[in-house]
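What you see is the complex with one protein chain gone and the rest in place.
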């Protein structure tokens, strides 16, 4: 009973915090709300007319939605890079960052699920996928694995920080016995969600562009570069807008993680390019399309040739300690790395998988306005959720939000 | 329709289940029960009386509490009851409960309800299959006043369908494509076609990259040959493996089919198919009423809805009845051969055993049941 009361008080307090803030904060939230509403309007059009309002066709049957989904699974998985040292290795440095990281994971996962639902042709019959009530094609379909691991990961990432914050809210220390097993599990789980998402594509013998053994490891490397890069940016923003103290040491340590992951990612990229272009086979056509265009069709060229230089530049800059330790350079690097990987792993991975088609036919894909609207709406949703979570968490951590025992009497 | 052990929850909205022996709810076994039987319908007064009787009739022995709770429920039905009440609150229920609403709209609502929450066709018993087919036929009748015939015929023992395509014979007339579209009620707006005929240059081998599958000139064109592709009904179909809800599967007679009502529209199967055999309904499929093929099968050419997958079924409505698929029948050159692979005397077996046959992308291990050969 007491716990319930505390919980009620927590919800009330957090509602109080998230509805109060500076003018900038309100402007930001209004902006996000507007984005979400636009997205919802676009989605309602899509619901009415079907997926024909998107740029997808029988030829390129997955597009912007699935691209973003793939990328965001990586962002969600990357939160673990902060969890592991903090909870398991008892590295104090990451302590402040980890709650932010887990908040990021939660919002990324919610965005993932939203993107998958937006991509469905029949969202009204999605209950067919619920185990027990519908028919769950486990273990044959990798998509069912993905559903399981994503929801499991979402559960883990909600419960662990919630437990810690709930304790802190009451002014108590969180018991490590309770959350450490969960944290360890979530470490493996994070690798799992991204590997499983990679297997989703990797297991298709029909699409040679995806059907290579490097896809899974490369997913992990790029995720552990892009995810922490985003966390650094978010931490930088939080640092300058709130009183939440994040030490330089923490950011530098995360920057180290980003650097190593980006380097590994670059090595894998080189290995992939070597394989595709040194001895090109019939199966290299997708790569040719992506990097050089095929038969005069070259819609992806500007994208990929933005991503590759950005990726290389960021990795090179990060490699030098002096540059990396300069925060201006670091933030710039993180930003371009994030953008580069978003292109490479979203558009640059999903679309060329379908081009050329099984019989060599090339139909290009360009997202429509409605598709982009829905996508931006979902990103706004993610940012909205993250802002709420972060604001509450920061409030609790700073001691602004505290359970007052006799408040309700 | 009145079996008690359904796998879905059926909402009895004060409408008495009429005894139906025939295809449709009116009890007539032949002819339509819509517009055609207008003359022998009851007068309004008699109708009202019957309706009142009907609404109380069956249930007057039970009180309200029993009606609601005296139902055997498993987890599944319980859940459905729960979600359903949340989901369909406004729409179906309000129509079906309204006093003014006619018997027909109530029936429509009930059919919609049962269809929304029915199970996967693959797992249905024969009785349930008949039930859903009856509902679909009745629903079509209520909506359009026209009668269709829909079959739920299962795979026959000792049948495994196979197909052979003679590359030397095909002249690229595309009569097969035409027949397929008309037979299978494909969406006319998006010009969906299951079959593709690839026009290839002589001397370049099977070069699909340079082939044109949308030519429009006099055929056969000088220096070209033609090769048709469609769903190959793989024996080890990758599309079936990846479907998260088992909405697509291989039947015992080898046909790879889709339950359009169970498909969630994730298009994973489309990505998994190496043969471009699957099509998606990006918008609501439309076929002019006059052009609708009314001889249908649940797994075949019945009307689809938006947001679901569909594909060639070797015309299941025809092939399970002993006919050839529409493409085979339409081909003027005899390039298409269809038959039972298990029958040692069948023509398809003779082709496999005596001609130099090959299949596309055999290295993928999908085991297509669609062979090519040359004279």
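Structure notes:
Order as written gives the chain letters A and B; numbering starts at 1 within each chain.
As a convention for this text, a residue touches a chain if its C-beta (ideal position, glycine included) is under 8 Å from a C-beta of that chain, and two chains touch if they have at least 3 such contacts.
Quick note on the criterion: contacts and distances are computed from a predicted model.
A single chain of the complex does not appear, and UniProt lists its protein name as "Cytochrome c3 family protein", one of "ABC-2 type transport system ATP-binding protein", "ABC transporter", "Aldehyde dehydrogenase" or "Cytochrome c3 family protein". Considering the full assembly, B:158 is the residue among B:127, B:158 or B:291 that touches the omitted chain. When the omitted chain is restored, the residue from B:202, B:218, B:289 or B:363 that touches it is B:218.
Checked against the hidden chain, the listed residues B:202, B:289 or B:375 yield one contact partner: B:375. Contact with the omitted chain, checked across A:59, A:95 or A:402, is made by A:59. By the touch rule set out above, chain B reaches the unshown chain at residues 156-160, 162, 164, 166, 169, 171-175, 177-178, 181, 190-191, 193, 197, 213-220, 235-236, 241, 318-324, 328, 331-334, 337-352, 354-355, 367-369, 373, 375.
Take chain A: the residues that touch the chain left off the picture are 57-59, 139-140, 361-363.
Please note the rule applied: only the chains that are shown with their structure count from here on.
Chain B meets chain A in the complex at residues 75-76, 79-80, 83, 116, 120, 122-123, 190, 196, 198, 208-211, 213, 229, 238, 241-247, 261-268, 270-276, 278-284, 305-309, 364-366.
Within the complex, the chain A residues that touch chain B are 49-52, 54, 56-58, 61-62, 116, 119-122, 124-129, 132-137, 140-144, 147, 200-201, 203-207, 285, 353-354, 356-361.
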